[in-house]
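Selected chains only, in their assembly positions.
A and B are the chain letters, set down in written order, and residue numbers restart from 1 in every chain.
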Amino acid sequence: MNVRKLKDLLKNLKLERITMEEAIAQLKSLPFEDLGFARIDHHRSLRKGFPEVIWGEGKTPGQVLSIMKELKRKGQNILITRVGEKKAKAVQKVFLKSRYYPRSKVLTYLTHPVKPEGKGTILVITAGTTDIPVAEEAAITAQFMGNAVETLYDVGVAGIHRLLSEKGKLEAARVLIVVAGMEGALPSVVGGLVNQPVIAVPTSVGYGTSFGGITALLAMLNSCASGVSVVNIDNGFGAGYMASLINRM
Amino acid sequence: MNVRKLKDLLKNLKLERITMEEAIAQLKSLPFEDLGFARIDHHRSLRKGFPEVIWGEGKTPGQVLSIMKELKRKGQNILITRVGEKKAKAVQKVFLKSRYYPRSKVLTYLTHPVKPEGKGTILVITAGTTDIPVAEEAAITAQFMGNAVETLYDVGVAGIHRLLSEKGKLEAARVLIVVAGMEGALPSVVGGLVNQPVIAVPTSVGYGTSFGGITALLAMLNSCASGVSVVNIDNGFGAGYMASLINRM
């Protein structure tokens, strides 16, 4: 139903060509897609309090730039994940103040300061140093969404004391993101030590039967600790986003 | 280090056979396991605010009963998952006031009223009616942990209007648990509609290439919506627990 039809309906009501009951009936039968859902979508964006993040993979520099320009025009802060170094350089030539994190391949551009949204600290933990790129993606995402973030890297279960000696840090966090490849055991141990929600992120770190992160993923899904839920392999962004939603509560 | 050794050390300090610095050095080098960690474990239980749930599978009625008696003695509320009907009957003969939910195979016994802990409502959604047993496990767990729980069953994506017509209910919830088998698409749709954390639970409902829930699990891990994390197949308990942790925040 385009606006004209809607106007006619209302005009008919005003002119008493139709009764109010008839008007209501007609309105109810309108196909909902004619009611301007683009606007509802807009509302959704506002409600989410977070603009859509750009998934950089498979987009040309030109495509990325044109999306960024539109978002900048709307005054939104911008977060792009999985941006290769070449693409990042092309972006940075245009967006001089954008910031690129080569380790995690994240690029951010702020049109206004990030507004604090989180009520506590999000702690990002890794089992090894090779898990850090994924952890950094999570950490940047969480910071970008207005959270205080702390990190605790290289505390894998083969040297359990390294983790235990930081128990204070674990307990101080409001939400924990635990990033691990190989056997993926760290979230279970962390989940057994703390009281807060743990978001587990398997990484593709490993070789042979690590199967690009599947082993870590399976281990996390089978965690014998309660209070652990899991996101996709290498999905640092997803973990950061989920933790941010929780930390606002 | 047993207590005797510790006593000797302290005695030596008191008797000034060793200096305070020496005492500290000796104490630091003690293997930590000698310091009575059982008590720390006890603390952990308190901190978690939730006693260990009994996984009923693979335990005899006798084993279940003896654990229940001990927990009852400690004055704890008891939740047992995956209790077959036979086992449930054996339990109910002894624990007359226990309550059994045959659909979800959960058994509960309350020594004291559940204390409200959750700040809002947890909404448990299913794609189909055959997903309800898993959803019920999640719902009972969440109630048991002190949450108000609402349910919205049989709103799968093949009839998307059924879900959309309940958008108010979706938005009223503080945490959402979405339970689906087959193609596991529902959490993505829900995650796109709401602002709150979504815990996705794949179920083993389906046949052929549903592979006992693997297809649903994979779909959920690959959700194109943000704010979705996943637990193991059929793990209603895990979802209810995770949602409860979040709802306390």
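One rule holds in what follows: a contact is a pair of C-beta atoms (placed from the backbone, for glycine too) under 8 Å apart; a residue touches a chain by one contact, two chains touch by 3 or more.
Because the structure is predicted, anything quoted here is derived from the model rather than measured.
Novice: Of the identical chains, 2 are shown. What's the total across the complete complex as given in this file?
Specialist: Identical chains making up the full complex: 8 copies.
Heads up, the rule we're going with is that only the chains that are shown with their structure count from here on.
Novice: Measuring from the mean C-alpha position of chain A to the mean C-alpha position of chain B, what distance in angstrom results?
Specialist: 24
Novice: Which chain A residues qualify as touching chain B in the complex?
Specialist: It comes out as residues 44, 47-49, 53, 119, 174, 193, 195-197, 199, 217, 221-222, 226-233, 237-239, 241-242, 245-247, 249.
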